[in-house]
Each structure stands twice: as C-alpha cells, then as structure tokens.
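As you look at this complex, bear in mind that one protein chain is not there, while each of the others sits in place.
Up next is subunit A:
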Amino acid sequence: MSFCVYTFNPAAMLTENAPILPKTERSFDTKSITLTVNGKPRELNVMPWVSLLDALREYIGLTGTKKGCDHGQCGACTVLCDGKRILSCLTLATMKEGAEITTIEGIAPSDTDLHPLQKAFIENDAFQCGYCTPGQICSAIGMLQEGKAHSREEVKELMSGNLCRCGANVYIIDAIMEGIK
C-alpha cells in the first residue's frame, strides 16, 4: 500500500469548539439576548425562532448538547435552565433572556475534576456510544435537584424521557442511584 501524502491536513482544520457565528447578512430581524451559559454571560444576536439547542451548538460552539430528534422525544438535548432540566430543542433561545443555562460542558468543577455524576457514569460504564450521555447526565442532575426520586423505580420513571439505543440503561440507572446516595 502506498501512503499518499496530503499537503492539506484535515486535522489542522479542526478547531476545538470554534464558535460558528452567523456569516451572512440577515434578511430577518435578529434579537439581541443575554444568557448566562456555564457561568459566563453571553450576548447573542439570534433570529426569533432559533432553538436554545442551536444557539448553544452553533452560536456559542458548545457541541456537547446533542441533536437527536428536534421534537422532544429522545432527551439528547437536555440542559439545565435555572437549575431545572429542559429540552433545549423545544425551547426558543429568545425566551430564555437572562436565564442561567448549564450544559454538560459546565457541570464539572474544573478541567481536572468531574461532577460526581460524571464520575458515577465512568464508574458504572454507563454508556456505549456516548451520544445520549450528555442529555442523560443533565437530565439526572435536574431530576436529583427535583428531589422526587428516591427508589430505583422512581428514577426509572423520572428518567424515561431519555432514550439510549445501545442498551446501556441498566448501568445508567446504577450510576444515577449512586448519585442519590
């Protein structure tokens, strides 16, 4: 096999969390809003119909929150808004003016430490492909803050909005049960 050498290096093109800001002249009126995202105030000019999910992923460059169905059916886009879990795909960014948003990127106390639930997910191997994981963790944090989940059955009931197709469900519940203790 001959290895062809590319003068163009695709890896060098990948910029980590590069903010992808709107590039074109807008024909639509945009609205200026301020959100606090993971503790940092963010001023955004967004069109009125931009979902919070797209605002996070495309305007701020936080791609940890995942797009799964755009219809609130799978839970992959779950984030915390003023401490409560919400589906960011069903939420308009403009409706959250002034709100405090926490995404998966903002839950660990530092770059060297993890949130207890993140640790519990690692401890319990609570994933396979990991795509649903950010939504699962944010949803679990929100659920624990609601204070309604005490037993395994209650956790299952209250987490039932988050889908996992790999079948890692048992370990995800195990991880969350550790969070309750």
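Definition applied: a residue touches a chain if its C-beta (ideal position, glycine included) is under 8 Å from a C-beta of that chain, and two chains touch if they have at least 3 such contacts; residues count from 1.
In this text, contacts and distances are computed from a predicted model.
Peer 1: Match the chain absent from this complex view to the correct UniProt protein name in "NADH-quinone oxidoreductase subunit K", "Sulfate ABC transporter ATP-binding protein", "Phospholipid/cholesterol/gamma-HCH transport system permease protein" or "Aldehyde dehydrogenase".
Peer 2: The record for the missing subunit names the protein "Aldehyde dehydrogenase".
Peer 1: In the full complex, which of A:Val50, A:Leu87 or A:Leu144 touches the chain missing from this view?
Peer 2: From the options A:Val50, A:Leu87 or A:Leu144, the contact with the absent chain belongs to A:Val50.
Peer 1: Of the residues listed, A:Ile33, A:Ala99, A:Leu144 or A:Ile173, which one is in contact with the missing chain?
Peer 2: Counting the whole complex, the residue in contact with the absent chain is A:Ile173.
Peer 1: On subunit A, what residues meet the omitted chain?
Peer 2: 1-4, 6, 8, 10, 13-18, 20, 22-24, 26-28, 47, 49-51, 54, 57-59, 61, 63-71, 73-74, 76, 103-105, 108, 114, 118, 120-125, 127-134, 137, 155-157, 159-174, 178
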